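Just below is one structure, and these are the notes that go with it.
With one protein chain removed, the remaining protein chains of the complex are shown where they sit.
== subunit A ==
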Amino acid sequence: MKRKHIQHLHRRVGFGILPTDLDKLSKKSQKEVVNSLFSSSKNVTPLEVDTSEIKNMFSGMMNLSKLEQDARRKIQKISRQKQIELNVAWIDRLAVSKEILREKMTLFWANHFVCEDNSIIYIQQFNNTLRTHALGNFKDFVNAVSKEAAMTKYLNTKQNRKQKPNENFARELMELFTLGEGHYTEEDIKESAKAFTGYSHNLQGKFVFRKRAYHEGEKTFFGKTGNFSGEDIVDIILEKKQCAKYICGKIYRYFVNDTIDETHVNAMANVFYKDYNIESLMRFMLMSDWFYDEKNIGTKIKSPIEFIVGIKTLVPTEFKNPKQLLYIQKILGQKLLDPPNVAGWKGGRSWIDSNTIVLRLKLPSLLINGAYISKAEEGQENVDAESKKAFFKKKYGRWFKTETDWFYFVKHFKKVALEDLDKHILACEINNTAKAYLDALQKVSKQEYCIQLMSLPEYQMC
């Protein structure tokens, strides 16, 4: 498979690829390379932080409202701390996991089945449900999500009772999770909400069906009448091809291009509609020639997470203070586990505003090179680089305390000639003015050149 295509594939289903790994894969065929993505994502490795303290407090208790106020406050406090740990663990996982396709899909689904909860137990369980079903069957996936404690809380299915219906989940199920706006009526929402009555959970976060809250009786949904359960409703929704089309459109925009190509999305929908198998759909997409079209390579804007993890993939970077990693996510506009609302992050160009573009250009040097970008010109003596670096480190170093492993970078880029570095670090061509400027600068070292490349707008593309 062509090197350029392998790089493209790995930028989209992962966070980039190291030259050493690229060398290995380049001897294989496209089919082998794509297959290897799926085989290495066969396993599901749950993402877990230690929550035993809370679980111990839970054991023997029936529900939260019966908890002592002090105990409840203590749980909330631990939960907040653990959410930070989970966030950091997730980002670390993205940078090092061998199950990259599964992890990238999990990230995608987290912005599809959008949910948040202040309980670490429920949100961690939710996160792992996304991971488990990320490449599985979409119908099972929707049903699993609808029964998650965090989701029944987030979209109020818990409060959805026969006596007092709450339509929140039913509405978002259709509008955001399966069909898209405009493909159902208000009446469909009312009727399907009845089918989702009784969904609840216990203190430990396991699904509980409360029969007494369930609306027993006929519901008329999309022209069909019966005593439908929540699962029946999901069945009926998935019978509509619109559902396959809607999901494929979203996957296309995330993995291929911001702009939909109707022909390609229809082809995907035909595959997906057969059995709603996510793995088959992804395989079809990644084996299609159009996935590797020029217009799809290096033309998407990285999300903040893709940007941060991308840096970590090339130069392993650890934050001494985990809160700073969360702070960076916040100021870049995407803090994992903290979505803006159930519609999720808009993505694409909306990641970028005056603030975030400036930060994105400055962050690589701030995080991994003591805020220093070499500007020594060709032929000019560069004796003061070290003192400049020391100065920058003193002035800006306090902003972010990080530990970087440049040896790792050097090791994996050993065989790459310095002037070829851009082909590994950037996903697109450098614009002419920037190229002319870079050519006029000294190539001090691979490290300094890498920083120069990472400080270009081009580095924001994937």
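We adopt the following convention: contacts are C-beta pairs under 8 Å (C-beta built on N, C-alpha and C of every residue); 3 or more make two chains touch, one makes a residue touch a chain; residues count from 1.
Going forward, contacts and distances are computed from a predicted model.
Candidate names were "Cytochrome C biogenesis protein CcmF", "Twin-arginine translocation pathway signal", "Peptide/nickel transport system permease protein" or "LacI family transcriptional regulator", and the UniProt protein name of the unshown chain is "Twin-arginine translocation pathway signal". Between the chain not shown and the residues A:Ser97, A:Asn168, A:Gln242 or A:Thr317, the one that touches is A:Asn168.
Considering the complete assembly, subunit A touches the hidden chain via residues 69, 116, 167-168, 171-172, 175-176, 258, 299-301, 330-333, 340-343, 346, 348-350, 352-355, 357-359, 361-362, 373, 375, 428, 431, 433-434, 437-438, 452, 455-458, 460-461.
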